[in-house]
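Heads up, one of the protein chains got dropped from this complex, but the rest are sitting where they should.
Let's turn to chain A:
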Amino acid sequence: MSSAQVINLTLPALSGGWSAEKDFKAVGKLSAATQRNLEPVGPHFLAHARRSRHKRTFSEDERIQAQQSVKKTEDDEDDDISEDEDPMMLQRDAKDWKSQDHYAVLGLSKYRWRASPEQIKRAHRKKVLRHHPDKKAALGDRDENDSFFKCIQKATEMLLDPVKRRQFDSVDEAADVEPPTKKEVQKGNFYKLWAPVFRAEGRFSKNQPVPELGDDNSTFEEVDSFYNFWYNFDSWRTFEYLDEDVPDDNENRDQKRHVEKKNANARRKRKTEDTARLRHLVDDCAAMDERIKKFRKAARADKDKKRLEKEAEAKRLVEEKEKARLEEEQRKKDAEEAAKADREKAKKAKEAAKNAAKKNKRVLKGSVKDVNYFAESGEPSAAQVDSVLTDVDAIISKIDNEELAALAERLTAVGKDSAAVKNVYTEEFKRLVGAGKAKDGEAKFFA
């Protein structure tokens, strides 16, 4: 809000008694402000935000904004066409337009095929302002030579027509970049030297954008697609511009046809040559490209590695199988041996137990015999012997081997004392009855 509002009210005249230093007197202060939220919308708010963020005052902000807008227009004015004009070029004859460098005429030689139609229009306007014949006349230049003005018009006509511009661009040698030699590449940076070559060649491509050459870190896919693109290059380059002038109709018709045929042949020949040249160029580049070697080496290494791995794997499998088989055999053998030993041991123990039992039985029977079958005196009666032996047999049949051994031991301990022996037997029988192995009354003598 820098513009002043005009208020149609009359200020009062200064009364006599009023005086102040520097004609200013602060009388009061403002009342307290209310804090509110501004709506962050609209151009005036954005100006406010700019001021408060950059801590600018109103006048500072206005000045900075004004400067920025001024700078912008200036930049627009002198961006492209500030090239010096070659005095030789100014002397050019407009009739010789085929050999003229249209871009140089318009002062666009640093842009060339990159110049946009907009730039060309602006450049044309600038040149016209400077070289218009009327201007020259006004300056008092009497020579009436407007040939350079015609050059400008011709150049603009060529460059603003897309078809004609392509024809000129096709043969615009100044835009070509010479491919580096092998020696240069060995000394310098491969990518820096080759990239501009491909960028310049890429202008003829029907398929845009053209892939970049890349650098050392490009992946295999990038490099592959780059060379594929260039080996399958689809070019719009034509060579009409170099055609010989076809004679007018009213001259010899045969002559005209002859020239046309010659032109067509020349075009075809140039096109073939160009394709071959490009192919050769890409071949050269690929031959010098370290990345291709690197990838090939990597691929080979990769293959080798894979093969070795496969072999190692196979070997390992065979070994594992053999080992497993051996282990299995060993395990079987061990098991067999252990079983055999077990069997023998069991047999021996059984026999020993059998022998011990036999011996103990003999002790039992011997013990009753030793005490004379508990007869008081003389020969025991057959019946008594029989009953005692029956009882002993019954006990023997009722008790197991360990108890038999214990009984035999006790009997051996008591010796030939008849009563004690009988007592031992009676006790044993009682124990058997107690354990439920014998029934009361089964033994007659030891009951």
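By our rule, a residue touches a chain if its C-beta (ideal position, glycine included) is under 8 Å from a C-beta of that chain, and two chains touch if they have at least 3 such contacts; residues count from 1.
Methods note: contacts and distances are computed from a predicted model.
J.: UniProt names the one chain left off this complex as which of "V-type proton ATPase subunit", "Dynactin subunit 5", "Large ribosomal subunit protein mL43" or "Hsp70 protein-domain-containing protein"?
T.: The chain we cannot see is, by its UniProt record, "Hsp70 protein-domain-containing protein".
J.: Since one chain isn't shown, list which residues of chain A touch it in the complete complex.
T.: On the chain A side, contact with the omitted chain comes from 1-15, 18, 20, 22-46, 48-53, 57-58.
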